[in-house]
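For this view, one protein chain was removed and the others were kept in their places.
== subunit A ==
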Amino acid sequence: MTNALHILVVEDQAAIRANIATYLEGRGHVLDFAGDGAQGLALALAQPYDLVVLDLMLPGMDGLSVCRALRARASRHIPVLMLTARDSLADKVEGFGTGADDYLTKPFALEELELRALALARRHLLNTEQVLELGALQVDRQRREVRRDDRSIKLNAIDYRIVEALAEAYPQVMTRSELVWKIWGDEPTESDALRTHIYQIRRVLDKPFDRPLLKTVHGVGFVLEV
């Protein structure tokens, strides 16, 4: 399997470790496990993992310390996906401040864990932060270009920014308000502007293909379904 990742899971709860193992190994990934922070850090420094899944609350050395030490001592940037039972904004900010690349709050869906892991690892495997690759969809942020099935998709500036925002948010759903904020900021926009742009995007991104990528959630949310 081409998407197979070598993942280190640092998690002290055996049941959750077992769930992750069953799911991710079942999907062809190769996993190593550590039950505490010190062991996790040692493994992460010793092996070239594609990704480290790190629980925030660990006995002894906690996730934030492991992350900080990893960033300080590793010679390359290893993507870190933080698992947290704490979900306050302050913790998130702290998590990102210490160098976590993404976070997931417990309880999480295993499917989402894999999607995020793939997105994170691939971003780094490509060795460039500039090209987002989501299945058949490629978003080149440097050249502001979108390709699907290796065919160039012609988008105007705002349409491109919408697709880019959705690709960055993937696999999460973006709401209408979030998109409007991201594209137009504080400047007021016509209420139907977003609808028009979504329509235009669908015409070039989905219509020529057999399967739509852009999915709507009850008219208020948009997500790319890769």
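Quick note on the criterion: a residue touches a chain if its C-beta (ideal position, glycine included) is under 8 Å from a C-beta of that chain, and two chains touch if they have at least 3 such contacts; residues count from 1.
We adopt the following convention: contacts and distances are computed from a predicted model.
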For the chain omitted from this view, which of "Transketolase subunit B", "histidine kinase", "NitT/TauT family transport system permease protein" or "Protoporphyrin IX magnesium-chelatase" is its UniProt protein name? "histidine kinase"
Decide which residue listed in A:Pro48, A:Gly185 or A:Gly219 touches the omitted chain of the complex. A:Gly219
Filtering A:Val131, A:Val173, A:Ile198 or A:Val226 for touch with the omitted chain leaves A:Val173
Which is it among A:Ile16, A:Met61 or A:Ile198 that touches the chain not included here? A:Ile16
Positions on subunit A contacted by the hidden chain, ascending: 13, 15-16, 19-20, 22-23, 26, 57, 85-89, 106-111, 173, 175-178, 180-181, 191, 217-221
